[in-house]
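The other protein chains are all here in position, but one chain of the complex has been omitted.
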Amino acid sequence: MSDDVEHRFENIDWEHVSDSRRVVTTERVVFVCGMALVLALALYDYRSDDLFLVARWRPTFTDWVFLSALVVVMAYAVVPLLRWVRRHGVRRSTLRERPAVLAAGTFLALVGTVGLLSPVVMSTPPLRFEHAFHPPVGFSSSVVPTDCLGRETGEPFERVCHGTWEYPLGTNERGHPMGYLLVEGARVTLYIAVISLAFIIPFAGAVGVVAGYRGGRIDDLLSAYIDVQLSIPAIIVYFVGYMYWGPSILLLLAAFGLLSWGGLARLIRSEVIQRRSDGYVLFARSLGASERYVTAKHVLPNSTNTLVPSLFQLLALFVLLEAAVAFLGFHHLETYSWGATISESVNAAVEGQLHDRADDPAYRIWWVSTLPAVALTATIVSLKILGDGVRDALDPRGERGET
Amino acid sequence: MTDSHAPRRRNAREDDSTPLLSVTDLRTVIRTAEGPLHAVDGVSFSVRPGETVCIVGESGSGKSITCRSVTRLLPSAAEIVGGELTLGERSLRALPPEELESIRGDRIAHVFQNPQRSLDPVYPVGEQITETIRIHTATPSEEARRRALTLLRRVGIPRAHERIDDYPHEFSGGMQQRVAVAIALAGEPEILVADEPTTAVDATVQARLIELFRSLTDEGTALLLVTHDLRIVSALADRVLVMYAGTVVERGPVERVFDRPLHPYTQALFRSYDATADRESAPPRRTIPADGCRFRPACPHAVERCAGGDQPTFQGHGTDHEVSCVHFEPDADATAVLADARRSSPGRAMEPRRDGEGTQDEGSEGPEGPGAMGEPE
Partner (left out) sequence: MTGERSSGDSGTPLLSVRNLAVHYPITKGWLRREVGRVRAVDGLSFDVDRGEALGLVGESGSGKTTVAHTLCRLEEPTDGEIRFRGQPIADQSTAERRSFTRRVGLVVQDPHEAFNPRMTVGEAVAEPLVVHGFDDQGRREAIVADLFERVGLSTTDTDRFPHEFSGGELQRIAIARALITNPDLIVADEPTSALDARVRADILDLLDGIRREHDIAVVFISHDLDVVRRFCDRVAVMYLGEIVETGRTERVLSEPKHPYTRVLLSAVPALDPRERTHERPLTDVIPDPADPPSGCRFHTRCPAVIPDPDVTILPEAWRSLVRFRFTVEVGEIPPELAVDSDEPIAHDLVRRTFDLPERLEDETLQAAVDGAVAALAAGDEREAVERLKAVLTTPCERREPAVETVDGGTVRCLRYESDIDASPPGR
């Protein structure tokens, strides 16, 4: 039998093609191994007498949740994405033509890396009230730290402290370096993004797909549930939880995350309903393909044009919500998120010639609020730009609007 | 009951009245990533009052862009780069957009293939018609509504008085197309430009739309109809233009073109309706050249002089019947092409049936009927 003949469809010996569903997939391997690792680490940390797990990192429960979320994201988002990139390649022209997307991606990657590594490489700096309110390098300020490390100029009663390389980005009221606070903020942001991606988005996906695919009574019930849920104000739920359990990122994510995926679920539902009658879905179903196969292979990939941007939007919303709640002061005192730091500058107690509260303009210690605000804004903007970029990169038809 | 609409001798054609719409050497270019595409490349024709002119061609032939160029209802990437368009005495080419808007719907109305796209889903159909009426004439709303009702009945909407306040989605596809025609008629246009108006509808509905179009042209409305279906052309046209790759390759009165298709492309098109004919398969679109005779790669009669330059000049072949093919140029020999003309005429297949009785059905490949489903080679 020559090669040629063997490769004709008539000559497939279907008697010997078994229905072998592959059990071992890359996704599952990554998931199981990752989870095992996290579990082992957690057990080790629990058993060991050592205060620190690695370096000077003392993991909390939130950290463990984050790590498992990271595993989920790796297995079910990064692995398929890498596979897709390997198969189709990323059109370099798209990246070159869109520097904004490239910049946004780089920035978010930076935030991610910094946030991921910070607990391992950095430890909480001590409180140094005497070093409070150093301005960044290259700037000077009339709010002078008790112990100004930089150059001091001016008259005795109108002293001006100049920035020092000891604190390149300045310090806040507790004398914490701004660089440390920004990195901590990045970590909080990363936690928010990864945990919601791993544990909240799937809710939206599952409910949307089931409602759209099954239709009928199930759809009615799920849609009604989403309507009810969307009408519950998440912030009230958070405050109620706050009364009982105190502040925590997890509570925040639980309250806001679990109550705000409804919009995304609705979107997914309508996409599923639209795709369900498309020719390729009919064909796949006529092959006897399972609902899961059809959803994973046909429905969701063809919904990325709507889903990816709104997914990134949702992540941006969560990051912003955390900042807002922290700004209002309903956060854990040692969670130095960007929102918390911004609020510090407004509510700072500046000693010396200034009054207790913010009746003195906060702009005099502008770096404390401006730097995290810039970081927060850049993150939100980057999330949106990257969302659009990913959407376009995933669409083989190139620029949208073309047929 | 049968309706008789034998080919009509247009009074318009006889007295050679001035054309209502005339298009001269129209050139429309679409900008694409691969450079400009000459979608319409030197098309000329005219439409007289009460006359039906059909542009027939395949997708990509530029037929739709041609008729959209008339009122500049073009996609944003398309641009008219040459030629003259006149409606009555006025040049449409130089007209500012506001004035063009007042001409659209009022003097020239469009009907598109897909009625869902021309109907606004959030307004009842009656309101859409009255709105169009009141845009073009200052009509009191009572009167406009009465006119709308009459129009809906005119296009054959049953129980029109009950359905006037229904929304487009409450109508079937065929009914939606009738509503679209009613909206087009609301401004009492002199010329109706219809782009594949019957492609998305069923056979019996199509037959009704054909009757409707006939009755409109009988009342003096001119019809410019774009289609890929020779049967529609046969049923409606007075004159026909055959387009291929942005150029007109053949034009003439419908009976003459159907009796004797001269251009090798027209012949190929006609033969594709005949299961027994030998055919060449349609070549991929990317192989179509942009100069000389566009059809030469797929043409059985192609010779060297087909290539290069502008398309071959139009040569008359009997009254009004013209073809753009080098074989018909004065110094060439068209015998081989003419021989094919006889073989390709669908009328030839019809003939034995025409004196036949009873079944006044569609009949196409009549005598070849049994072979039609047999073993095509």
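Residue numbering begins at 1 within each chain, and the chains themselves are lettered A and B in the order written.
Following the convention adopted for this analysis, a contact is a pair of C-beta atoms (placed from the backbone, for glycine too) under 8 Å apart; a residue touches a chain by one contact, two chains touch by 3 or more.
Here the structure is a predicted model, which is why all the values come from computation and not from measurement.
J.: Which of these, B:V40, B:L87, B:A144 or B:L230, touches the one chain of the complex that we don't see?
T.: Here the residue in touch with the unshown chain is B:L230.
J.: For the chain not shown, which residue from B:L74, B:I135 or B:A207 touches it across the whole complex?
T.: Checking each option in B:L74, B:I135 or B:A207, the one touching the absent chain turns out to be B:A207.
J.: Among A:A77, A:L117 or A:A284, which one touches the chain that has been omitted from the display?
T.: A:A284
J.: Even though one chain is hidden, which residues of chain A still touch it in the full complex?
T.: On the side of chain A, residues 3-4, 6-15, 17-22, 216-217, 220, 278-280, 282-289, 293, 297-298, 301-302, 304, 394-397, 403 touch the unshown chain.
J.: At which residues does chain B meet the chain that is not included here?
T.: 1-7, 58-59, 146, 149-150, 153-154, 156, 158-162, 172-174, 202-208, 210, 228-235, 237, 254-255, 258, 268-269, 272-273, 275, 279, 281-282, 284-285, 346-347, 349-350, 354, 358-365, 369-370, 372-373, 375-376
Throughout what follows, only the chains that are shown with their structure count from here on.
J.: Round to the nearest whole Å and give the separation of the Cα centres of chain A and chain B.
T.: Centre-to-centre distance between chain A and chain B: 56 Å.
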